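The other protein chains are all here in position, but one chain of the complex has been omitted.
So, chain A:
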């Protein structure tokens, strides 16, 4: 994993904890979002913060329908951010 990616992952974990109102110590990539009690209303807050910080738009739709764990969410967001940078 490149340093960029590590930094990004760290930032995103903090962001998810913050916006999802979950203790940072509880967040881990393998955890299921459902088990962290992150619900659809939290998702829109998380995605709004991601849009503000990284300039990417992710709709609460297909892209998110297969997201179950924190890692799934990280993968999706990082891909989107990298696509955005490449564009």
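In this text, a contact is a pair of C-beta atoms (placed from the backbone, for glycine too) under 8 Å apart; a residue touches a chain by one contact, two chains touch by 3 or more; residues count from 1.
Please note the rule applied: contacts and distances are computed from a predicted model.
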Hidden subunit of the complex - UniProt protein name among "Hydrogenase 2 b cytochrome subunit", "ATP-binding protein", "Nodulation protein E" or "Chemotaxis protein CheW": "Nodulation protein E"
Contacting the left-out chain in the complete assembly, out of A:11, A:34 or A:63: A:63
Contact footprint on chain A, counting only the chain that is left out: 40, 43-44, 47-48, 51, 55, 57-63, 65
